[in-house]
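Shown here: the complex without one of its protein chains, the others still in place.
Showing chain A:
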Amino acid sequence: MATHTEQTGHGYSQTAIAAHAESQQHPIRIYLIVWFWLFVLSACSYLIDYIGLQGMLRWSLIITFMLLKAGLIVAVFMHMVWERLALVYAILLPPLAVLVFVIIMAIESDYTALTRMMSFVNGG
């Protein structure tokens, strides 16, 4: 490849990119299937509100459909299933720290709500 020698100074070879490009070459069918399921899952999430489900059933279904959609987008559309584990872990593990943050803030806001209610009831 003509550009190969030209690029070696940058440590950035076109052959490597080309070979990599071929590794992200997947049949169109798989994208269409994922696309179809994203539509179905979105319709389902909308139906939760349209039918007017309430309580635990509503929340668990919202979370389930949300995680399924997010998983499909990251795995197939963003090609995460075809990347090496070193990249997958580097990107997908750090957001788990957010879950800890969620727990901390949930405890904190519960306390805030409680003190607000107490002060409103007792007149401050």
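Criterion: contacts are C-beta pairs under 8 Å (C-beta built on N, C-alpha and C of every residue); 3 or more make two chains touch, one makes a residue touch a chain; residues count from 1.
The rule we apply is simple: contacts and distances are computed from a predicted model.
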From "Probable rieske iron-sulfur family protein", "Multisubunit potassium/proton antiporter, PhaF subunit (TC 2.A.63.1.1)", "Cytochrome bo(3) ubiquinol oxidase subunit 3" or "Yip1 domain-containing protein", the hidden chain's UniProt protein name: "Cytochrome bo(3) ubiquinol oxidase subunit 3"
Hidden partner interface residues of chain A, rising order: 3-5, 7-8, 10-26, 28, 31-32, 34-35, 38-39, 42, 45-46, 48-50, 52, 58-59, 62-63, 65-66, 69-70, 73-74, 76-79, 82-87, 89-91, 94-95, 98, 101-102, 105-106, 108-110, 112-113, 116-117, 120
